[in-house]
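This report refers to the structure that appears directly beneath it.
With one protein chain removed, the remaining protein chains of the complex are shown where they sit.
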Amino acid sequence: MSQLSVSRLSVRYGPVKALRDVSLEIPKGQITALVGPSGCGKSTLLHTLNRLTDLVDGCEVRGSVRLDDDLEITEATTDVLALRRHIGMVFQKPNPFPHSIRRNFEIPLREHGVSRANIPGIIERCLRDVGLWDEVSTRLDRSALQLSGGQQQRLCIARALALDPEVILFDEPCSALDPLASAVVEDHIAALRGRVTVVIVTHNLAQARRIADRLAVFWVRDGAGTIVETGPAANLFTDPTDPDAARYLSGERG
Amino acid sequence: MLNPLAAAPRRARRLDRAIAIAGGAASFSTLAVFGWIVWDLIRLGLPNLSWHFLTGEVETAGRSGGIGPVLVSTLLILLCCLAVAVPLGIGCAVWLSEFVRRGSRASRIVTGGVDLLASVPSIVFGLFGMTFFCQVLGLGFSILSGGLTLACMILPILVRTTLLALEGLPADLRPGAAALGLTRTTTLRQVLLPTALPGILVAITLGVGRALSETAALLFTSGYSTRWPDSLGESGRALSVHIYDLAMNIPNGSPNASASALVLLVLILLINLTATGLTERWTRHLSGTTS
Partner (left out) sequence: MSRSRTDRFVQWSLGGLAVLSGGLVLLIVVFLLLGAWPTIQSGLLSHLLTDETWRPGSDRDPQFGLLPMLAASFLVTALSIGIAAPFGVAGAVFDRFYLPPGFRRWNHRLLELLAGVPSVVFGFWGLTVLVPAINRLHPPGQSLLAASLVLSLMILPTVALTSQAALRAVPESETLAAAGLGLGRARTIFSIALPAAKSGIGGGILLAVARAIGETMAVVMVCGNIAEFPSSLFDPVRPVTSTIALEMGYASADHKALLYTAGLILVLAVAALVGWLAFRGSKNVPASG
């Protein structure tokens, strides 16, 4: 069953075409990796899924993205604040708020109407989910900026989890981290399988091979990004049909 | 025989030394004159400075007695000024930074207006304040009129410095907050403004410094009264106006003018040091974010 279905989606930034005619089914509870060279629209697709494209002036979205075969995400009347509660996001660079670790949870939770009494429990559960609880439980009131890069990124994942989203979007979550921290973060993303639908943009093919259930390969065709091949990750790595995708996945142009 | 390769460096070295001496002399004399001014003020002012001077009544038009009521009036003028300028300036800066695109027509018009306002000479603010606040709005020569006039004057510095603070925030805070489904209002109140707070405090400190050192804009707006002020509607003399009046209009007013000038100078130095300290904290605060 599809959690998100993208069909015939095109996105442009002013005169620049970023995505053309993209269709993709993102199954529930699985990890879908979006791969391909830089500048072929992977991040744009990710930003369309939770309407962060709204923050970009002159960004024009056409086509359809449906959540649970029910809510049309691209519709102007969609309540984007509620939408973003259902579809969380983790960015390339860790971006905790420059407040205490606790405040990083309180701000979004209070905003979405969670009562104060429930917040400590949620903080503990989410920090345990990303393996951070034992490291920070005694210093929840210290600044989040004092954490290491990898810890900050796990905090951001925990913060996204706190809103109980059905989907979490990851935009190259490990590319700003050192290899060790990157491995830890990757393990925690993999552990989300089955509980949350994950869409991850990555430039690291080995990572995609390790964690992805499904793969979508992006390529620039006629001046705009599009998906040239999609399917179960295992099949795609062993037996791609598109020649560009085949060369890319075999590492010739990684 | 002359070796051109050897000759050139010697001339260059001589020129180099000349520049060093001229530049060093310029630098040194600038700072030396500053030192001279401070030394003169200390020499002339310190003997008259005492606790009684800071708290006492103004007597015989300022020749004797203290500056107690003047300090209180100054403080009240400053408070009126900040009460108006701070919300106006910060609101304007927040709007420019968070609600309109940079370079859009609305943003260009508003920043252009604010920059023009910054170029208006202070005596013209005095002229405007006297007509608009004292006469048209009927506030008369009062602490309120003076404060409002100063508010107009320090508005640009507040807008510009706050804008700088907001634009200096890490760019990924905003999409991060949006991705958590926060409204713009919440993002502002809970994330952006608290993070920019040290920078905003710098803006306010700079505004206070500017307001405190201003004289011309207050000459014909806040009045000359040296009594203890009872309300904001009364005339009240600012410290800078007191110095001007003692020096220019009161025979033998100079000793107390020196002491008042020393007090003003110390206040301004303290405010400047606060601003520098805050700026340094602010830079450290942000560099923690980017690492």
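For reference, chains read A and B in written order, and residue numbers begin at 1 within each chain.
We adopt the following convention: a residue touches a chain if its C-beta (ideal position, glycine included) is under 8 Å from a C-beta of that chain, and two chains touch if they have at least 3 such contacts.
Everything numeric here is computed off the predicted structure, so don't read it as measured data.
Engineer: Consider the whole complex, including the chain that is not shown, and state which of B:Ala12, B:Leu46, B:Leu79 or B:Ala171 touches that chain.
Structural biologist: Selected residue, touching the omitted chain: B:Ala12.
Engineer: Tell me which of A:Asp79, A:Glu124 or A:Asp239 is the one touching the absent chain.
Structural biologist: Considering all chains, including the one not shown, the answer is A:Asp79.
Engineer: When the complex is taken as a whole, what residues of chain B touch the one chain not shown?
Structural biologist: 9, 12-13, 15-16, 18-20, 22-27, 29-31, 33-34, 37, 40-41, 44, 87-89, 91-92, 94-96, 99, 109-128, 130-132, 152, 155, 159, 183-185, 188, 209, 212-216, 219-220, 240, 243-244, 247-248, 254, 257-258, 261, 264-265, 268-269, 271-272, 276
Everything that follows uses one rule, which is that only the chains that are shown with their structure count from here on.
Engineer: Using the average of all C-alpha atoms in each chain as its centre, how far is it in Å between chain A and chain B?
Structural biologist: Distance between chain centres, rounded to whole Å: 47 Å.
Engineer: Sort out for me which residues of chain B touch chain A in the complex.
Structural biologist: Within the complex, chain B touches chain A at residues 101, 170, 172-183, 186, 190-191, 194-195, 285, 288-289.
Engineer: Quick check on the complex: what are the chain A residues that touch chain B?
Structural biologist: So the residues of chain A in touch with chain B come to 50, 52, 54-55, 57, 80-85, 88-89, 91, 93, 95, 97-99, 103, 107-108, 111-112, 143, 145-146, 156, 159-160, 163.
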